[in-house]
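What follows is a single structure, written as structure tokens, with notes after it.
Every protein chain but one is kept in place in this view of the complex.
Per-chain numbering from 1; labels A and B assigned in written order.
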Amino acid sequence: MLLLIEQCLNGLQFGLLLFLLAAGLTLVFGIMDLVNLAHGSLYMVGAFLGATFASLTGSFVLGVLIGLVATWLVGMATEVIALRRLYGRDHLDHVLGTFGLILFFNEAVRLIWGPAGLNLTLPPWLNRSIEILPGVPYSSYRFSIIVVSLLVAAFLYLLVMRTRIGMLIRAGASNREMVAALGINIKLLYTLVFGLGAALAGLAGMMQAAIQSAQIGMGENILIVAFVVIIIGGIGSIRGAFVASILVGLIDTVGRSYLPDMLKLVLSQSAASTAGPALSSMLTYLLMAIVLIWRPEGLFPAGNK
Amino acid sequence: MANELLQIEGLTKRFGGVVASESVTLDVRVGELHAIIGPNGAGKTTLIGQLSGEVRPDAGRVRFDGQDITDQPTYRRSLMGLARSFQITSLFLDFTALDNVALAVQANAGHSFHFWRDARGEEELRAPARAALARVGLSQRADVLAASLSHGEHRLLEFAMALANQPRMLLLDEPMAGLGPEESARMVEMLRELKRELPILLIEHDMEAVFALADRITVLVDGRVIASGAPEEIRANEEVRQAYLGEQEATHG
Partner (left out) sequence: MTGPASSLRVWVTPRNVVVAAILAFMVLLPVYTSGTGNYFLLTLFTRIVILAIAAVSLNLIMGYGGMVSFGHAVYIGIGGYAVGILAHEGITSGLVQWPLALIVSALTGLIIGALCLRTRGVYFIMITLAFAQMIYFIAVALDRYGADDGLTIYKRSQFGGLLDLANKTVFYYLCVVLLIGTIYLVQRLVNSRFGQVIQGSRANDRRMRALGFPTFRYKLACFVIAGTICGLSGALLANHTDFISPAMMHWTRSGDLIVMVVLGGMASVFGPLIGAVALLVLEELLSGITEYWQIILGPLLLLVVLFARGGIDGILLHWHDHYRAMSGAIGGLMARVRRG
């Protein structure tokens, strides 16, 4: 029972991490209509930057904060230098162009930091177990990831729904010419939004780096899961991304723990231990396939933010 | 009753809070040109969408030649003979004019799981296509890329495709849109000829054309049918004049 609670919490944590990634992706796609495959690269760059600043300043929190700012800047630079010209073009062009960026970022990181990964060490106050409920110990770090992610989600919600900038973001998504005609600097808006998405990705990368260390290519695998999340949730919908990430996070984590045991009930021991891991990896995609058959536009199709 | 080719009963469609079609009932008889007019936003596009199968009505039925087609997909309605032209140019822009029309012919020439023979060399596709182009006066432009044709030629090409599609009835969505006076007159002449062969449901803004061609006119305002009958009746109808024709006269001065 304790294990189930722990796995559910892990699932929630993973889901929220996914949400940070997916939110940036869906924001950029919903507003600038840009398919950004290099989003995973920003996740990776954020992880490396955070780890670097943490070791430079000796403080975890400071490292993360500076890393966030740095990633925001890298994101904006990427948008201005490379991605601006892609707006309005065919999605295939986006896919190709940002695929090229992935190659670039992977090599650039390898050039700067070397092929081995980088560790992000946790300060003692985060590296222990706390009792979140009586009798339920949980890693304080994972718990803080949950808390921080929920805060970010709340912040995003407020930003998009309740502020002028959020209004511009939503308006820009539905009518670029109008917003531009109103004298708002669309270019600047897009750059800032992209930077925000990059910062979110970077934050996710940093948080993950403390668990698994920053590695080259870490962005690619999780990027695909992030895309699956926004497909399930509905491209362009932050609410959809939230629901879908939690769903995927829970199913993936809990599924991986319990599926092999459940399979042993129906299959032989050896078959179950072979099929178990394979099927667990597939769970997310099976979920996506089911959602697609039932609702090809996702759970919360575009238009609902 | 037997000569009503298209019967629309109580078609209703809502998008969120907006009622695009409310209980629309009308029919199109063999041998007639039935025009639908109405101010912008009256729901004409939604109506055509429900007739062609791209929009599912919330209520009501559509019958074509006695058969209920309300749940039929678009392609099947087309194969049954309900051909449609598009208001906003919807052609195959990187194909030649002839290729465009040949596709329309091909759609009715059985299945297309033919993998070997060069389709551009098949006379059974090319000949009817050339004939349709000749009919609308585009023979000289057969080998020109659709993207290089003028707007007027696009409308004619639309027409040729609808004709080549072996229709038993035509749904024409604002064929005159964006045409100059000369081209409009040509189009009216073509429609007049066509009327004799095929029943036509014509959605149009151009009042001259409508009153010159229509056997019956239905007026749509805010998704509802407010009047339906012979042109003279419609012209005399007070409600219609207020809602629509008055507006038209004001703008056309």
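Just so we're on the same page, contacts are C-beta pairs under 8 Å (C-beta built on N, C-alpha and C of every residue); 3 or more make two chains touch, one makes a residue touch a chain.
Being a predicted model, the structure only gives us computed values, none of them experimental.
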Report task. Looking beyond the chains shown, say which of A:T163, A:N185 or A:S281 touches the absent one. Result -> A:S281
Query - Of B:V19, B:A59 or B:L79, the one touching the omitted chain in the full complex - result: B:L79
Query - Sole residue of B:I8, B:L103, B:L170 or B:I203 that reaches the chain not shown, by the stated touch rule - result: B:L103
Report summary line: Hidden partner sits against chain A at residues 29, 35, 82, 85-86, 91-93, 95-97, 99-108, 110-111, 220-221, 224, 227-228, 231, 235, 274, 277-278, 281-282, 285, 288-289, 292-293, 296
Requested in this report: With the missing chain put back, which residues of chain B would touch it? List them for me.
Outcome: 52, 54, 73-76, 78-79, 84, 86, 90-95, 99, 102-104, 106-108, 112-120, 122, 125, 161, 165
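Throughout what follows, only the chains that are shown with their structure count from here on.
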Query raised in the report: chain A to chain B: how many Å between their CA centres?
Result: 48
